[in-house]
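For this view, one protein chain was removed and the others were kept in their places.
Chain lettering (A and B) follows the sequence in which the chains are written, and residue indices restart at 1 in each chain.
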Amino acid sequence: MSKYIMFGEELLQWLQNLAKESKVLAPVKEEYGYTFAEWDKKSLPGDDYRNTLKPPKDLFFPQHETLLKYEKIKGENPLVEVPDIPEDKRVIFGIRPCDASSLVLLDNIFMGEDYVDPYYEARRSNTLIVSLVCRTRGKSCFCEDLFSTKGSDILIIKVDGNYLVEILTYRGEAAFKGIGSKEADEKIVKKADKLKRTQEEVLDKDIFEKLRTIYDNPIWKQLQEKCVNCGVCTFLCPTCHCFDITDDKRGKKVRSWDSCMFASFTKQASGHNPRPTGTERLRQRIMHKFYYFPEKYHDIACVGCGRCVEKCPVNLDIRQVIEKIRGCLDEKSLSAI
Amino acid sequence: MSVLNDIKLKAKELLEKGDVDVVIGYAKGTLNGKCTPYFVRNANDVENLVWENGCDINLANYLLKISDKAAVIAKGCDTRSIVNLVKENQLDRERVVIIGASCPSTESCQKCNHPDPVIADVFLQGETKVNNDDFSDLESFSKLPSEERRNYIYKEVSKCIRCYACRNVCPACYCKECFVEENLPAWIGKTTNTSDNMIFHLTRAIHVAGRCVGCGECVRACPMGVDLSILNRKIMKDVKELFNVESGLDLDTKLPLNDYKEDDPQYFLIGGEKCE
Partner (left out) sequence: MKNPYQPYEMKVEEIITESPEKDLKTFYLSFVTDQDADNFNYIPGQFAEISILGIGEAPFGIASAPCEKGMLSFSVKKVGSLTGALHELEKGDIVGVRGPLGNGWPINQLKGKDLVVIGGGFAFTTLRSLVKYIIEPKNRQDFGNVDIVYGNRNPGQILYKKELIEDWMNRDDINIYLTIDKPSEGWKYQVGFVPQVTEKVIKPSQNAIALVCGPPVMIKFTLPVLKKLGFTSDRIYTSLEMKMKCGIGMCGRCNIGSKYVCKDGPVFSMAELEKLPSEY
């Protein structure tokens, strides 16, 4: 697809144009970090913008969402109402390519062959994804490719103060057409290509074959030793999608984020818990991302955004977990799985 | 020699003699300025131990998680948490060897008044800081108009994503099943609406009343920057004024809210004396 160049103010003008028809969400600086909020229609994220505090899954699969509303009426059948499917057109500007690719992973879950989540699907189809490439990796980042196009409709790369705009989908094309921007010249394209080629090596996240053999390995107990089983890593993970469904007392059936790290997650009403300790729970999180998910959907459920690394209260660094797993001996393994 | 060296020597000795199975301390973390809990089971690994700014995670928590005979490298707040856990019958004092050292932290916990261990089996003297026993932060906060105070609490609470990091790192939050997880009845909704978040944070603050040692771990652990230490400190101050007790300073004093005396102040009870 096409590539364009935008100079300084042009990006702003284009976004202002988009904002006339759609709700534009952009990284907005709050007291404790960046968050996606309605764009102020005048400023672009500053140089200190690394990534948003919360992952963008929140914009498609909100932390809590009403699935059904109901009213109980004495002596009559209850009234049950399904909330409207969201219809507003949105643009997410400034999302990082790692996070954009997480949406493609989530699509496997919420827009599967057998069941489709109507709320998630509506938001996905109403939202244009305009991602902004990072200039360098942050200290806790370990994405494979800074310039990944996965999940983006439009990818914007800042080169020498101007913007190289790569159109990746028809939806992206439609949002860009007719604004009179110049097609990117060879010089800027070459420069961007060079940036793409000269990325530093990062951690190899493929531990699939190793995981096949270490389900019963004592390494899991060791790895989880300092874990406190809170939900930081899973709630801030752009690909973690576990949820609970509960009824509140005020007439709503609510879906809310849940976490495989919580003891209550798999505990049955009888008291039996298939994952009774932190060992099974950490193993589940790692196996899910690097073995179960790839086995089902042929992709690792970790995009390397580094939020879990940055925010873990005890500095349990998933990069070290990956390396320790890669290095562990598999003599005490079950080859059953 | 340095405190760190003494720590290493002591840890090595305990492990080599077989007095303990594990020494819980800190190692260098992977992020700047942050140390990470470290479990030494092999005497040679004591070399990885550190004792420096950034060793702030309250390690008392881990003593509940493991069943081995353990030594813990503890600063003031860790030892106060240990004291409380022993008093509440959560921890067998005999199972733990406390290697006490003064808090190496240089920046956090400005209001800390006990950087030195309050109990220890081995006390390695560090650089004891000046005690800073004042509640001036509370005084200035309480002078704010109620609207502003309310807004502050609401603002903090509304940031919460209910990951329970604050609860899970807190040595005083050791309930096997927390009220937020109970469903017969369900006490609290699972949303992050301010009302649900408020129930969580206020209940937790009250539940750790008289037991919170002000280690600040809940604030450091929070990924969203929620800081409700003002609540904990207010309760701490009240407990101190009403019962003349500071939590976790010795093994003999009963925890004020775990005990009943006829002349307990009880203005906060329904029908109790009026408070000024």
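Quick notes on this one:
Operating definition for what follows: a contact is a pair of C-beta atoms (placed from the backbone, for glycine too) under 8 Å apart; a residue touches a chain by one contact, two chains touch by 3 or more.
These figures come from a predicted structure and were not determined experimentally.
From the options A:10, A:99, A:153 or A:258, the residue with contact to the chain not on display is A:258.
Only one residue in the set A:109, A:184 or A:228 touches the chain that does not appear here, and it is A:109.
Of the listed residues A:6, A:207, A:242 or A:314, the one in contact with the hidden chain in the full complex is A:242. Panel shows chain B; residues 183-186 of it touch the chain omitted from the view. Counting the whole complex, the residues of chain A in touch with the unshown chain are 67-68, 70, 72, 77-78, 80, 82, 109-110, 112, 114-118, 215, 241-247, 249, 251, 253, 255, 258, 260, 265-270, 274-275, 280, 284, 287-288, 291-293, 295-296, 336-337.
Everything below uses one rule, namely that only the chains that are shown with their structure count from here on.
Chain B has its Cα centroid 33 Å from the Cα centroid of chain A. Chain A meets chain B in the complex at residues 31-33, 53-54, 63-64, 139-140, 225-226, 228-232, 234-236, 244, 246, 248-249, 254, 256-259, 262-264, 278, 309-311, 313-317, 319-320. Of all the residues in chain B, the ones that touch chain A in their complex are 29-32, 34-39, 57, 61-62, 65-66, 159, 161-165, 167-169, 177, 181, 186, 189-193, 217, 220-225.
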